[in-house]
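All protein chains but one are shown in place.
Moving on, here comes chain A:
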């Protein structure tokens, strides 16, 4: 049966989610930061992680965004194929939610309307919207505001099949090493392996929203995630890039089928303010 959903519901939810995501880290990220603080052995690194935890407390209590870069709003919509939207365009409704959220939530407007002319749109729209059609009559909304300190240090590598898993590891570790202090470590590393050029990038972005501490269901990828996290933390970059045990909090990898001639590897880096929040309507 077809279920009707008024697009105003999208607007309302996305508005609230933009505000919430920018003031409260998801419980998994919060826990990862606390665990890192407890385990860190270098004094300056421990002090910085302590400041970041204090920052999280102040953000929630005083309603000051965790980071001044409240990001470009990335919205993933998983739409049940039995849903019929009414009341207007889905795209407009999503952007209206972002507009209201960023205005009413005192969030920074960080979007320019044209990449070369660079005039601020003053309401943080448009959002980046990814649509996915799935069976069912529900709509899953995932909002992940993305800061650009770390976005700028992300990379896509079009490796060759002969580069193999060793080439993949090297590409990922080197991307984090080159990102260095610019990406605001400790970072979360989202990786997409396979697909095409754009598919790998979307897989990597989506990987950032996976719960920290959970792993790929594929045994060889789970192993790769664990090995890479250890390798990246061996770099010693540490919190704020000033040295320490905690360079990354997680390496999350998503994979997809690919072409006989290719091995795309996209590495999307996110700072410790890895914001993501999901709701189903």
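Things to note:
By definition in this document, a residue touches a chain if its C-beta (ideal position, glycine included) is under 8 Å from a C-beta of that chain, and two chains touch if they have at least 3 such contacts; residues count from 1.
We take it that contacts and distances are computed from a predicted model.
The UniProt record for the undisplayed chain lists the protein name "Fe-S-containing hydro-lyase", from the options "ATP-binding cassette domain-containing protein", "Fe-S-containing hydro-lyase", "Sugar phosphate isomerase/epimerase" or "Amino acid ABC transporter permease". Although one chain is not drawn, the whole complex shows that of A:13, A:70 or A:154 it is A:70 that touches it. Looking at A:156, A:221 or A:242, the residue that reaches the missing chain in the full complex is A:242. Here one chain is not drawn; of A:5, A:32 or A:48, the residue touching it is A:48.
Chain A meets the missing chain through residues 48, 51-52, 54-56, 58-59, 62-70, 106-110, 118, 120, 122, 149, 152, 180-182, 184, 236-243, 271-273.
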